[in-house]
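Removed: one protein chain of the complex. Kept in place: all other protein chains.
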Amino acid sequence: MEFWLQQTLNALQLGSIYALIALGYTMVYGILRLINFAHGDIFMVGAFVGLAGALWLGLPMVPTLLFTMACTALLGVTIERLAYKPLRNAPRVSAVITALGIGIFLEHFVLGTVGAEPRAFPALIAGGRFDLPGGLTVNSVQILIIGVSVVLMLGLDWFIRGTLTGMAMRAISWDRSVVPLMGINVDRIISLTFAIGSALAAAGGVLFGQAYPIIDPYMGILIGWKAFIAAVVGGIGNIRGAMLGGYILGMTEIYVAAVLPSTYRDFVAFTLLLLLLVFRPTGILGRVQAQKV
Amino acid sequence: MQVQTSWISRWAVPLLVVAGFAVAWAIPRYQLINPYYELILMYVGINIMLTVSLNLVNGYMGEFSVGHAGFMAVGAYVASVLTMRVIPWDMAGYLYPLALIGGGIGAGVVALLVAIPSFRTRGDYLALVTLALNMIVKSVIENIDAVGGPRGFLVMLRLTNLPWVYVWVIVTLWVIRNFIYSNAGRGVLAIREDEVAAELIGVRTREVKLRAFIISAFFAGVAGGLYAHLLQFIHPRNFDILKSTEILIMVYLGGIGSMMGSVLGASIFTVLLEALRFMGVWRMALAPLLLVVLMILRPTGIMGLKEWRGLIPLDERLRLWRLRARKGGSASAAGN
Partner (left out) sequence: MLLEIEGLNLRFSGLHAVRDFRLHVPKGSLSGIIGPNGAGKTTVFNLITGVYKPDSGDIRLEGKSLVGLQPSQIVARGVARTFQNIRLFKDLTVLDNVRIAHYQTAGYGLWPAFLRLAGVQRREDAITEQSMALLEVFDLAHLALEPAKSLPYGAQRKLEIARALATKPKLLLLDEPAAGMNPAEVVQLGELIQDLRKRFDVTVLLIEHQMKMVMSICERLTVLDFGQVIAEGVPEEIRTNQRVLEAYLGRGVTLA
């Protein structure tokens, strides 16, 4: 029991990072119906920007986080403006392929700039272990990751549900064609979506650097795809679904690795995904689209 | 009906195919070109097979499969196990085509795992199924110790050569072309255009999807086998999502729903990446930027649903040609 609770804590840590990245996928998908395959690499860039902030500028934890989120948000918006916006009326798949291209570009741009060897991410908070009732221990990194993620997600949830801009976002994801009629500036909302999604992924990158302090330019690929899977598991386009999906994926992976050799981790996670999609194709919280004839 | 087609339009393509084989055979035989260029030509051929086969599902059928390298992996490992472990060594050279076909069949069987969910799911969710399948295949291979697991698998026989690649490219183009321009192939197009309407005018959409996915996977599997016996060392990482992404890029670079597009897309992409080799890692930063620029300027790729006439079966070409002639001649008869 204690073992499993401890594993749950690890799962929450991993799940938080998946959830932060999954949110960007789901928000962009909700609004543009675009699978932004570059998003995993945005997460990677976030980790490297955080590294730069911490190492070169010598920033402490919170400023590093804010600096990284701001820079990466800017990157996300720039990519959207330069690469995706011209394709808004093109076949949907052209934008997806462009996103794949942008992802490969980011990987190799970083690779060319910082080199291929993995970099160590400095610890930005004091290490420490705290005993919890029931014999559990939690370390400061876990508190940081889970805490920051929950704060960011609650903030996002409030923003989406409680503000006019958030309402406009939801309106666009519901039906983009009518929204301009209501006087909403769609371009601005789309840019904002990319900014928020990228900032969250960047936060995920910095937090990842704290938990698993070796980063390299290809780290975004697998984690990005997995976060995308998390978004789909939750029901893509659904903000709360993405959070849920992130934690479900984190738990699946940690629990599987706890009982089986770790090489089976991906296999089990993806098989579960496959089964879920076969039996519930719209994810857990996804909307079922009625077939219209 | 009188058909006035010139000798050239009737025989040009078969002649081109035969001449091509002669060149492909002569190059290694008489060392006509630098072995490095020969190697690139073989990669071009393998990539054409991968691109055309993926185009069948993504371009002609309108699905979005993102895990083509998974099928390639199955083909590569099955074919390699066959030549290394099953077929006696002294026979391997002769039975090589059978090993490749075995790899293709293996990939075709795995394709069922994608085809069956596709009965209920489409679009982005099916994309995810293919992605998951790619990851599962890679993960399974990593856990099979008999083929080296994560350490990779040494394929000691370099059975792939330029004539073989050429023959398989032609077979791929020929079979997929014949499929697309057949009754079943029209069903594939109908699914892309409107799956519900297709089913409701009698297209057995499940059957069509099953066939398209299996054919697509089969040729990806054969390409994987050729790849393995060229590289002589295969590794699960050779067949990860990045490889699938490359194939996707070649498909959309060339243009969906066009075999000529796929031939061009695969050739240009492969050659370009080699030509940019002097740039080191920066070539992989430049190449995707070129792709992005192309997508913005020409979102449907180079060919985009257009086909080179030579890749349309002759009888169909003549049929359409006759209709066009008739239309000109009998405008008055169409009045009633």
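Chains here go by letter, A and B, matching the order in which they are written, and residues are numbered from 1 within each.
Convention: a residue touches a chain if its C-beta (ideal position, glycine included) is under 8 Å from a C-beta of that chain, and two chains touch if they have at least 3 such contacts.
Every value quoted in this text rests on a predicted model; they were computed, and no experiment measured them.
J.: From the list B:Val175, B:Leu242, B:Leu272 or B:Leu286, pick the residue that touches the absent chain.
T.: B:Val175
J.: Among the options B:Leu112, B:Leu200, B:Ala275 or B:Val293, which residue touches the chain absent from this view?
T.: If we include the chain that is not displayed, B:Leu200 is the one touching it.
J.: Just the residue numbers, please: which parts of chain B touch the chain that's not shown?
T.: 175, 178-179, 181-187, 189-190, 193-194, 196-206, 211, 305, 313, 315-316, 319-320, 323-324, 327, 331, 334-336
Quick note on the criterion: only the chains that are shown with their structure count from here on.
J.: Please name which positions on chain A make contact with chain B in the complex.
T.: 29, 35, 37, 83, 86-87, 90-91, 93-98, 100-105, 107-109, 111-112, 116, 221-222, 225, 228-229, 232, 236, 261, 263-264, 266-267, 270-271, 273-274, 277-278, 281-282, 291, 293
J.: Which residues of chain B touch chain A once you look at their complex with the stated criterion?
T.: Residue list for chain B touching chain A: 58, 64, 113, 116-117, 120-121, 124-125, 127-129, 131-133, 135-136, 138-140, 142-143, 149-150, 196, 200, 241-242, 245, 248-249, 252, 256, 280-285, 287-289, 291-292, 295-296, 299-300.
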